[in-house]
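Apart from one protein chain that is not included, each protein chain of the complex appears where it belongs.
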Amino acid sequence: MAIWRVSLAGLFTGSALCNGKPMRPLLICFAIFFSGCGGPIDRPAREDKTHIVRVNDDEVRTLDPHKVSIVTDGRVVGDLFQGLIDLDVSGRPIPGQAQSWSVSDDGLTWVFILRPDLVWSDATPLSAEDFVYSFRRLVLPATAAPYANLVNGWVGARAILKGEAPAERLGVTALDSQTLEIQLIRPEPALLNMLAYAALVPVPRHVIAKHGDAWSRPGTLIGNGAYTLSSWRRQASMEMVKNRRFHAADSVALDRVTYVPISDEMAAVRQFRAGEVDIVPDFPGTMAAVLEQQLGDQVHIGPYLTTFYWVFNTTKPPFDSPAVRRALSMSVDREAIIKSIMRTGNAPAYAMVPPDTGSYGPAHLPDWASWPLEARRTEAKRLLEAVGITPASRLEVVHRYNTSDTYQRIALAIGQMWAELGVDLVLFNSETAVHYAALRSGDYVLGRAGWAADYAAPENFLFVFASASKGLNYPRYRNPRYDELLDAAVSESDVPTRMALMRQAEAILIEDSPILPIFYYVSKYLVADDVTGWSPNVLSAHRSRWLGFAP
Amino acid sequence: MIGVLASRLLWAIPTMLAIITLAFFMMRIAPGGPFDGERAMTAEVKANLERAYKLDKPVYVQYGHYLAGVVQGDFGPSFQYRDQSVSGLIRQGLGPSLLVGGLAVSLAFVMGMALGITAATHQGGVVDRLTMALASLGLALPSFVIAPLLALAFGVGLRLFPVAGWGTAAHLALPVFALSIPYAASIARLTRGGILATTSAPFVRTARAKNVSPARILWRHILPQAIMPVVSYLGPSAAGVLTGSVVIETIFQIPGIGRYFVQGALNRDFTLVMGVVIVYAAMIIVFNLLVDLVLQRLDPRTRSTA
Partner (left out) sequence: MPRAAFWIFMAVVILCFVGPFLLPFSAGQMDLLDTYAPPSLASGHLLGTDALGRDVLARVLEAGRVSLAVGFAATLASSLIGVFYGAVAGYRGGTTDQLMMRFVDVVYALPFMFFVIVLMVIVGRQVWLIFVAIAAVEWLTMARIVRGQTASLRQMDFIKAAHAMGLRDGVIIRRHIVPNLATPVVIFATLSVPQAVMIESFLSFLGLGVQEPLSSWGSMIQQGVADMEFAPWLLIAPAAAMVVTLVCLTVLGDAARDRLDKRAT
């Protein structure tokens, strides 16, 4: 590799000097030589071991936990606030502000005991009443919280969200200043996982009373997490310092955390290599091999609970036929896409729920998943011919996706796979807002979508395709049997039965094929090798309170 | 001159109004709204949000509200950056954009003039050819190619400057240089062309006949004329550079307003985009005015009558 780089560089330098245009080729030579001649890079280590610099994939939009809707914001909120439950290094729920809890036999009533002497970072005491206030604010229509529907299973939540009941009707009660009771309309074994989510942390009543919606700005923001916000230079950096009043402050190793928003992935990678940042939450998959050579085990690639899938609009022919949809799904060579385009060892997806989502176990596989590709293609051809789609009489399909080189490549590759069956894919891309608006309004026949778990439970994936899920059920899938099984599953408190019911539901879903799952995501991190407390986890939740530097 | 100033400023008002109106309605025609994200919201939540941001009112009512706000200096709240006002965002971002842009324009001016003068004074020779080749190269390579290469070479490879970010003077080096390259190239070409065109003018021949030294001829007689196309070019370009370059700000992570604009348009953050449009338009108007004033000063034909 090095030899051809040298000769290429030499060739260019030579030809360049001959026609008097030395600048660009020389620059490229510099890049080739100095950026990484394939060998390991010596990254300068951080001198101040109490300060870590983490990259965030974009500028934070809001720090009000109830208004958070993207991972970018959730990441920071996880450091500034702590809910009843927190997540450990592996993403598992552990006691947060609550020290213990119990659940009734029918699974409908949960009681949480808060730790004694909890305070906000400004020393104001934090009690169960604060939690009651916070949950009520979450479901208040005026708050317009994007994740308010997380608590749909709590007593009264649905009615309040529709504006049909006052917030006081929510099934949360402060039994005393340290005891909180939550009442559900159906059992929620994953409630603990849910409570660790950003939208369910407490918000400071006393600050909101004084400042209204402006409370979450720097200067007035008060939290109860391991860190407090000390400064926020928009688009440049967000500084946090250790919250001395945090109940577990002794276990927090780092004094300062800086978040830098870097939207250009390669810029973040360059900064990591130059030692300017310590953690990078994403990088282009195609760079994986190079980065592994240069940075060794500072590259962390691991499973992530997110599914990449295409959706068929089941109301538009010929996609109203399950056989057609199944044929198209069968004929996609997922392994080739993963190997050639994704290049990060993702697991192929034949179903919606990723493997090991909560207690779900391995991902569902339709029977044809084990057939060799040729057999699948033959069967697909047969199914398509039955409805009159052949290489001679072709079908043109417009595929919508949101702008991304990767999504485009996947579409082109699948387009080639389908071309031999007589299906011609026409690509149509638009930016995210427009794309999802179109999917939601049904203005598409075939589209790309992705679903990331809010918390590790299979129902979080499966409810998307329930008939009642209007905004998210892009395929407009309606199967009463599916709905029945799903309803039965979420009302079931016995975990193995619950899982079995969900598996049955998913089997029906995949048989009907309103979606075309392609692969499960991986999380891609670059983590400086002297960072301690890092553990890969499927939720990609890495709270700064667990991190430190090796001396 | 006062007359020109006054009439231009008077024209500025309907111009700005036209721009604001055009931009406002164009944004509204575009499909998709600020709350259509990847993460779908339930219908109720979306309705609540739209009500909070007054998006449920008819468009002309929103327009009226917006204009009333602008006149008072309130550009409204940002739709994607909740709890932030557009004027606050712009105020914070304008500084870095102006700094990087201002330094880039100055550097481009100096580099461009130097290259252009060198080329013109050695017209036809190797130096002339090489300089102009470099200039064409600077114009032919997109900045989103040059910038990462510079970052890789000087930041990661040679470790001379920080790769990205903001805070110290060193952080300015790469972005300013990368940003200045295409402008320096244009200025070099314009300067060379301007000098060569002026060199054959009658008043220069007169000066030569009077045995004025070549250096003095260049600096006092030729350059003021030759700079005129450079100044006309710089006017609108400066406005563009100063409002931040999307490419440079993205690649070097400068907290400026350049990115607000593209991100805002793509995310349908109506108010943020409008705010940046207004700032940009105001700058262009101001710079065009400045350019015209400078040109009047430079042009000896108008100087005596002024």
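The letters A and B name the chains in turn, as written, and every chain counts its residues from 1.
Keep this in mind: contacts are C-beta pairs under 8 Å (C-beta built on N, C-alpha and C of every residue); 3 or more make two chains touch, one makes a residue touch a chain.
None of the values given here were measured: they were computed from a predicted structure.
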Open item on the list: Please identify which residue in A:L427, A:A468, A:V495 or A:A550 touches the non-displayed chain.
Closed with: A:L427
Open item on the list: Out of A:V111, A:V290 or A:A323, which residue would touch the omitted chain in the full complex?
Closed with: A:V290
Task: Selected from B:L107, B:L139 or B:V204 as touching the chain missing from the view - done: B:L139
Task: Contacting the left-out chain in the complete assembly, out of B:L150, B:A164, B:I254 or B:I284 - done: B:I284
Task: Chain not shown: contacting residue from B:V70, B:L94, B:A265 or B:V291 - done: B:A265
Task: For chain B, residues in touch with the removed chain - done: 11, 15, 18-19, 22-23, 26-27, 29-32, 129, 132-133, 136-137, 139-142, 144-145, 148, 152, 189, 193, 197, 200, 236, 240, 243, 246-247, 261-262, 265-266, 273, 276-277, 280-281, 284-285, 288
- [ ] Quickly run down the residues of chain A that touch the omitted chain.
- [x] 4, 8, 12, 21, 24, 28, 31-32, 35-36, 266, 284, 286-287, 289-290, 333, 336-337, 339-341, 403, 405, 408-409, 412-413, 416, 427-431, 434
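The rule we apply is simple: only the chains that are shown with their structure count from here on.
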TODO: Going by the contact rule at the top, pick out the chain B residues touching chain A in the complex.
DONE: 30-34, 36-46, 48-49, 51-52, 80-84, 89, 92-93, 96, 126, 129-130, 133-134, 137-138, 141, 146, 148-153, 155-159, 162-167, 250-256, 259, 266-268
Task: Sites on chain A touched by chain B in the complex - done: 19-21, 23-24, 27-28, 30-31, 33-35, 59, 61-62, 64, 67, 69-70, 141-146, 148-149, 161-163, 213-214, 216-217, 233-237, 260-264, 266-267, 270-271, 273-274, 276, 402, 430-434, 436-438, 440, 450, 470-472
